[in-house]
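Only one protein chain is missing from this complex, and each of the others stays in its spot.
Chains: A, B and C, in written order; residue numbering restarts at 1 for each.
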Amino acid sequence: MPARPPLRGHRGRAGAAGSAIVTQPIRLLVTGGTFDKEYDELTGRLFFKETHIHEMLRLARSRLPVAVETLMMIDSLDMTDADRARIVERVAGCGERRVVITHGTDTMAETARALLAARPDKTVVLTGAMVPYAFGSSDGLFNLGSALSFAQVLAPGVYVAMNGLSFAGDQVRKDRERGIFEPVP
Amino acid sequence: MPARPPLRGHRGRAGAAGSAIVTQPIRLLVTGGTFDKEYDELTGRLFFKETHIHEMLRLARSRLPVAVETLMMIDSLDMTDADRARIVERVAGCGERRVVITHGTDTMAETARALLAARPDKTVVLTGAMVPYAFGSSDGLFNLGSALSFAQVLAPGVYVAMNGLSFAGDQVRKDRERGIFEPVP
Amino acid sequence: MPARPPLRGHRGRAGAAGSAIVTQPIRLLVTGGTFDKEYDELTGRLFFKETHIHEMLRLARSRLPVAVETLMMIDSLDMTDADRARIVERVAGCGERRVVITHGTDTMAETARALLAARPDKTVVLTGAMVPYAFGSSDGLFNLGSALSFAQVLAPGVYVAMNGLSFAGDQVRKDRERGIFEPVP
Partner (left out) sequence: MPARPPLRGHRGRAGAAGSAIVTQPIRLLVTGGTFDKEYDELTGRLFFKETHIHEMLRLARSRLPVAVETLMMIDSLDMTDADRARIVERVAGCGERRVVITHGTDTMAETARALLAARPDKTVVLTGAMVPYAFGSSDGLFNLGSALSFAQVLAPGVYVAMNGLSFAGDQVRKDRERGIFEPVP
């Protein structure tokens, strides 16, 4: 990666005081996960219809240059190696240098590792939710704000943004007993 | 990647690539604003009671080391120079090097400039909401996630985190006609 | 009015056990009130735009034959004698024999008395909300369900449906200190 700083004006005091901040375009890849689950009132089961990302960005009054693209709509427990390969490929292939991926929490760390193995020269941030947005998920909106912010300022690499934190993609796991993310010990 | 890391505090001792990310403690100063307005069902008017920040952090499943402190609970249109002096003083006086301030949107840029004038050697991020959290504000949760994330990774300086963006504190204004923040032309 | 049973259509051929229930058409007159107040994010004030009744009936999965008509969109503290005369006239003039009126709570009892003075040979039920529907009002939805149900089964007369109760229109007042409706002592 060349010397170009990720965000003009984020370079420290002199920079922050001296210039407006230019935000680079962000690719937002949707893969499903709890984020986008809905309640099917005819069957009483949870299912996927369409992503809520557009609505979330609208309600958030987001002014970010975000291109949303739905890659798949699946529970991350059902994600195959082929699905992961497709995500890796799309991250490499898209034009943006900053990518956010919404993803089920259960195998988010696994996908982070698959992305890392491909050594993308981009800033890639995975995020998700513990509660579906359609059920009044507060963590979904919070995490989306968090992931989009980390994606703007973190150096190239793969990260997981959950619980307000950013984790290095090869140093994180989900504690399923407690429903939180934590550094690999 | 060159030597200068964009993320002070995210290197820990051996760099972002080599270790779990260490998050420094964050001071969260509450000043009121739309964020915390509630509906008084006896008078039909909006008013302030207590901050919703604790509930928001809980619902967000935040695991950040945040110390919340309510400085005042006012509409930012009512904020006086003395109020601003108190905010500046508290930012300088608190032990943390990373500070988030919840603030009414109308004079957020003015407080940012007051903070900049004091040249704090800290990362200070102001944020707020266009709709009260108590009225199902999606932008409040999104902005809180955004502000707490920027606060962890931006270099020392004063910033405004709104609409998914971070603005340098002396280069931002609110467009009241459109209800958005934008760089000073 | 004589011994006519309160629930026409609930007897069918052989009483409640013997037939399906036939619901008569209901006229729903919107006059504004807390029910329909919204938050203006540009001014930070509450205001009226359009009624939420259609959305509420849709979310309620209502299958009632309801004709919604917006008469005015005002705070009931601003309601004039002319406004009340218009409501009375519309109740008398509409084709339905069952009428629900959404109304601000502050002068709901006054409008009930104006309606009673006109001695309509119809079942008229006024209802409202303590919290705007747009702010996640639980009492608005509950009260709407309550008012529409009372309107189907109560004998001709004027009623106020609030707090789960139905009050005779000339025997009710709002206790503004406690924000509840109660019988006139």
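As a convention for this text, a contact is a pair of C-beta atoms (placed from the backbone, for glycine too) under 8 Å apart; a residue touches a chain by one contact, two chains touch by 3 or more.
Nothing here was measured: the structure is a model prediction, and the numbers come from that model.
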Interface partners of the hidden chain - shown chains only, full complex considered: A, C
Touch residues of chain A, complete complex, unshown partner: 34, 37, 39, 41-42, 44, 46, 75, 130-132, 134-136, 176-177, 179
Where the missing chain touches chain C, by residue: 1-4, 6-7, 10, 12, 15-21, 23, 56-57, 59-64, 116, 119, 130, 138-139, 141-150, 152-159, 161-171, 179-184
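Simple rule for what comes next: only the chains that are shown with their structure count from here on.
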Graph class of chain-chain contacts, one of line, ring, star, complete, other: line
Shared interface numbering between chain C and chain B [over half = same, under half = different]: same
By number of C-beta contact pairs, the top two chains: A-B
For chain A placed onto chain C, the superposition rotation in degrees, Cα atoms, nearest 5: 180
Cα-centroid distance, chain A relative to chain B, in whole angstrom: 22
Between chain B and chain C, centroid-to-centroid distance (C-alpha), Å: 44
Multi-partner residues of chain A (at least 2 other chains): none
